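All protein chains but one are shown at their positions in the complex.
The first chain written gets the first letter, and so on, giving A, B, C, D and E; residue counts start at 1 in each chain.
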Amino acid sequence: MKKIEAIIRKSKFDEVKDALHQVQVNFFSYWDVTGVGNEKEGHVYRGVTYSTSDIQRRYLSIVVSDSFLERTIDTILKTAYTGNVGDGKIFVSDISETYRIRTAEKGESSLK
Amino acid sequence: MKKIEAIIRKSKFDEVKDALHQVQVNFFSYWDVTGVGNEKEGHVYRGVTYSTSDIQRRYLSIVVSDSFLERTIDTILKTAYTGNVGDGKIFVSDISETYRIRTAEKGESSLK
Amino acid sequence: MKKIEAIIRKSKFDEVKDALHQVQVNFFSYWDVTGVGNEKEGHVYRGVTYSTSDIQRRYLSIVVSDSFLERTIDTILKTAYTGNVGDGKIFVSDISETYRIRTAEKGESSLK
Amino acid sequence: MENSLFTANNIWMMICTGLVFIMHLGFSFLEIGLTRQKNTINILFKNMFIICAGLVLYALIGFGLMYPGEFNGVLGFGGLGLNLPGNGLTAEYASGGYTYWTDFLFQGMFAATAATIVSGAVAERVKLESFILFTIIYVGLIYPIAGSWQWGGGFLSEMGFYDFAGSTLVHSVGGWAALIAVYLLGPRIGKFSESGKVGAIPGHNLPLATAGVLILWLGWFGFNGGSVLSADPAATSLVLVTTSLAAAAGGISGFLFAYIRYKKYDLTMFLNGVLGGLVGITAGADQMGITDSLVIGLLAGVIVVLGVALIDKLKLDDPVGAIAVHLICGIFGTLAVGIFGAKAGWEQFVHQLVGVGLIGLFCCVSAFIILFALKKTLGLRVSKEEEVEGLDLHEHGMTAYPDFRLD
Amino acid sequence: MENSLFTANNIWMMICTGLVFIMHLGFSFLEIGLTRQKNTINILFKNMFIICAGLVLYALIGFGLMYPGEFNGVLGFGGLGLNLPGNGLTAEYASGGYTYWTDFLFQGMFAATAATIVSGAVAERVKLESFILFTIIYVGLIYPIAGSWQWGGGFLSEMGFYDFAGSTLVHSVGGWAALIAVYLLGPRIGKFSESGKVGAIPGHNLPLATAGVLILWLGWFGFNGGSVLSADPAATSLVLVTTSLAAAAGGISGFLFAYIRYKKYDLTMFLNGVLGGLVGITAGADQMGITDSLVIGLLAGVIVVLGVALIDKLKLDDPVGAIAVHLICGIFGTLAVGIFGAKAGWEQFVHQLVGVGLIGLFCCVSAFIILFALKKTLGLRVSKEEEVEGLDLHEHGMTAYPDFRLD
Partner (left out) sequence: MENSLFTANNIWMMICTGLVFIMHLGFSFLEIGLTRQKNTINILFKNMFIICAGLVLYALIGFGLMYPGEFNGVLGFGGLGLNLPGNGLTAEYASGGYTYWTDFLFQGMFAATAATIVSGAVAERVKLESFILFTIIYVGLIYPIAGSWQWGGGFLSEMGFYDFAGSTLVHSVGGWAALIAVYLLGPRIGKFSESGKVGAIPGHNLPLATAGVLILWLGWFGFNGGSVLSADPAATSLVLVTTSLAAAAGGISGFLFAYIRYKKYDLTMFLNGVLGGLVGITAGADQMGITDSLVIGLLAGVIVVLGVALIDKLKLDDPVGAIAVHLICGIFGTLAVGIFGAKAGWEQFVHQLVGVGLIGLFCCVSAFIILFALKKTLGLRVSKEEEVEGLDLHEHGMTAYPDFRLD
């Protein structure tokens, strides 16, 4: 099983979520993070203009069985894309075990 | 060393935390996330009733030495349980190295 | 590639961030979490004094190529340090693949 | 008239002026509370603009347009700026009710309200510059002209139309423009799904929305209480009672009716019910008895719930419910003067109907012309990208709670 | 009386009515600020309900119960609804202080306050329907009957009991019910650990709580200032001064005393101190001199800090400190009339004691009967699951800040 962590634009979230549902990826968790990267955002506050690379992003954590890996990544790559600096990243890592608390099921079946 | 990520009901958090303390798991971090899953929650807003599967969850990230793995998982499985859809998940993955910043200790001793 | 997760004092964040920039670690994501650990914080509320080990921390998630690992950890160990209980932890784990959404690049090049 | 009575009257009118002023805080809270966080700065900016520009415009031209003195009943102009009449500071000016300055300021505070109503309805997608231009024209010209027909002594008042404090002249004037604007703008992304399902786009701060409603209720003491145009104890105190009872009844029937329909205690419908009751009583606040006010409030509470559902069904997207509250309840309240209370009667009802219709026609046509012209030139709506990312960052380079952190 | 003085008096009373009204915003802010976010909608809903239902009930029966005219001194009824007396709109009605309508509305705003006090104490665990029923009975019947004993000209006023603006008749009436309710409800989960340790359950918005206290202080200008029942310059201005100085002194002694005890500058105790001072001065606001007010405030600030600790020690869980503020300081303020100021004296003190005791007995017994009956039928308390997950989602299907995001 794999964990896919995707850091995307907040404004792309709804699209990504809908697209994931299309490919039967119906389970994940997300939260908002601040991303530091290449993109800069212009601000003004009480007469000081400044630009910051600390930009709001949404962080998706999706644990999938190996067979779902590719479609999940493809879907995110496609729908989170704008082509502008700041589209975000996807990180993949291994998960050694998973449990569903409700049933105490282990392994792939706990992800369905 | 292992990282245990548990996504649980917010309402179960206090119980889980107390139970973890019982089994000497005294160190972890947590934050709130939105979970997308099987459970649905009914809402109403300005005359529109809707149900959403975006539900508030609490995300626990616990890094333990291997010998603590089992009891931690057992404890969570037991105390986060209600039996209803939406009890959450536990994910286990490997941690290759850990440091305690205060002492620059490495490895298992940094987790005590 | 490695994922470095650092849980540090909020008050140390600006220093850590600046120092990371010094060593060319310009990309990461962060968010605020509650940490449970050794440190205790004194509070008072409506006449009840209490101390809690639930303390606000900042969580940094930094994915780097292996060659950056050491300097990133060293920098954090140095700048997040105060010597008092509660300085936080660093966890290192493996990342099997990374993508840059904007370019669909894979692997190390997606981290630059 | 004795100086002391003149002084007392003028005090009351100044207090009412202050109360109507603070309604702008109420509207601001209500609007930001019911909308998403990413557009909060934009809404606050619009509201600050409305109150500031509204007052200045009313001083420059609005007051002269609305109270032109002797005129043909349709369009007159008393002159640019504020021209203190010889007796403007004496009891002669307005039967001892207030001075010329008080008169201007009280009316000026009203003027801005009409634009505020629109502001809520177009929130989260309107282009700031276009809204600013619309506000200038609508508050500077349309509102005072409509007002002159009745309160300026124009043809509607000649005819026998009655609108005590502005169910039609303020609330519907704003409400019609809101309707046109919402129609021309189209719904926010996500409000109606492709399959036609109505979505909910919850706001970000219901405590502030609730505070807004309580502040508006207080403000209505001045809005209606000041419309007595003196501190006459019998009239003012009656008006405060009818206003409060209608608000209370509206809230109760609003939440109960929503409970029956949706099986939940919906706070937002409670709030809308209160506002519906307030708008509904406004046209006849001085003509109603206790039972009348309660009935008007109860009906308004139900109407507002149905109205919100209707607007949704028409695929119009009104984030704060301005059309249901201000337009629909405004019409209901105006007609209610012909149905309940001291003026009830068939003839009065017809007058009310004519007034509602003519004002509606004038407002719709002029709002359409202004907004359509803006749509074809500057554009009315922000880009899709800006809408999704939020107007705050794009237009203002600022977010509403930049340093907010969780503990 | 001249019309101009009548008008001025009535203006003052209408303003005071508005100020008492806005206290409901103050209470709402205070209550939600000191409680957890997951119950915010529920508290706002209850507060909106209280003010709306309170006014309607007071119009239907409360006013008639509280001011029955000639009666036996214990229970009378002036009739259903509002019945404008012949002279109700003239200076004759109330020695020129106000009209009948103003009278009703001012008193109606007071009525709702008693229930609001309870609302804070039972927050975060009370069942909405049960609270609604309790409110209806308590505000509709109990409060006006208790009020009639003193302000309606009943036996307490005959005896010589003195309660200027309601330390007992409003604050304690609410406070006693809060005490009974808190006792019957039991503490929130987590407030007292099994080992008996007192836990802290911090609220979610202290800025709004602070705003609430400042708004309440302003509202008290109307609460106490209006209780003069005319705009008499000497009396009203004295009352505003004693009220403000007691509030100020209460805040200072509250925070200092808390600092001594807890070694921290506790904002919540500062706020409670201010409220304690306000409640404490209320019974004798027109009878006190400058020094008296300062002393009453200073004592109230200390009392409130001790009171909060005492309630905790008794294992009673009062999330916002309503019992310490309204009941304990209300009793203290009422007794203070016999100790400080113009009426000080042993005899007066005894009268005060009797008044406090009888009202307390009546309120406790009736609150107990109502609440116990509700407990045995509908149930008073939400399920454990609902309490843990929050009342907002369960009863209202809505959260307080649905779209709140971090920047």
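One rule holds in what follows: a contact is a pair of C-beta atoms (placed from the backbone, for glycine too) under 8 Å apart; a residue touches a chain by one contact, two chains touch by 3 or more.
Small disclaimer: the values here were computed from a predicted structure and weren't measured.
Colleague: Using the touch definition from the header, name the shown chains in contact with the chain that isn't displayed.
Modeller: Its contacts among the visible chains are A, B, C, D, E.
Colleague: Of D:Gly73, D:Gly199, D:Gly289 or D:Gly397, which one is in contact with the hidden chain?
Modeller: Once the missing chain is taken into account, the touching residue is D:Gly397.
Colleague: Going by the contact rule already stated, which one of E:Leu141, E:Leu184 or E:Leu240 would touch the omitted chain in the full complex?
Modeller: E:Leu240
Colleague: May I ask which residue of B:Glu15, B:Asp32, B:Asp94 or B:Glu108 touches the chain that does not appear here?
Modeller: B:Asp32
Colleague: Using the document's contact rule, name the residues of chain C that touch the chain not shown here.
Modeller: So the residues of chain C touching the unseen chain are 10-11, 14, 41-45, 49.
Colleague: Using the document's contact rule, name the residues of chain A that touch the chain not shown here.
Modeller: Touch with the absent chain occurs at residues 32, 42-50.
Colleague: Residues of chain D in contact with the chain that isn't shown?
Modeller: 2-8, 10-11, 14-15, 17-18, 21-22, 24-25, 28-29, 32, 40-41, 44-45, 47-49, 51-53, 55-56, 59, 81-82, 89, 98-102, 104-105, 108, 128, 205, 208, 395-407
Note that only the chains that are shown with their structure count from here on.
Colleague: Touching both chain A and chain E, which chains are there?
Modeller: Shared contacts of chain A and chain E: B, C, D.
Colleague: Taking a step as a move to a touching chain, how many steps at least join chain B to chain D?
Modeller: Minimal hop count between chain B and chain D: 1.
Colleague: How many degrees of rotation bring the Cα atoms of chain D onto the matching Cα atoms of chain E, given to the nearest 5?
Modeller: Here the rotation carrying chain D onto chain E measures out at 120 degrees.
Colleague: Just grab the chain with the largest centre-to-centre distance to chain B, centres being mean Cα coordinates.
Modeller: Relative to chain B, the chain whose C-alpha centre sits farthest away is D.
Colleague: State, to the nearest whole Å, the distance from the C-alpha centre of chain A to the C-alpha centre of chain C.
Modeller: Distance between chain centres: 19 Å.
Colleague: Could you list which residues of chain C touch at least two other chains?
Modeller: 31-32, 93-94
Colleague: Two or more other chains touching the same residue: where does that happen in chain E?
Modeller: Counting only residues that touch two or more other chains, chain E contributes 396-398, 402, 405-407.
Colleague: Work through the pairs of chains, note which ones touch, and then classify the graph as line, ring, star, complete or other.
Modeller: Its topology is that of a complete graph.
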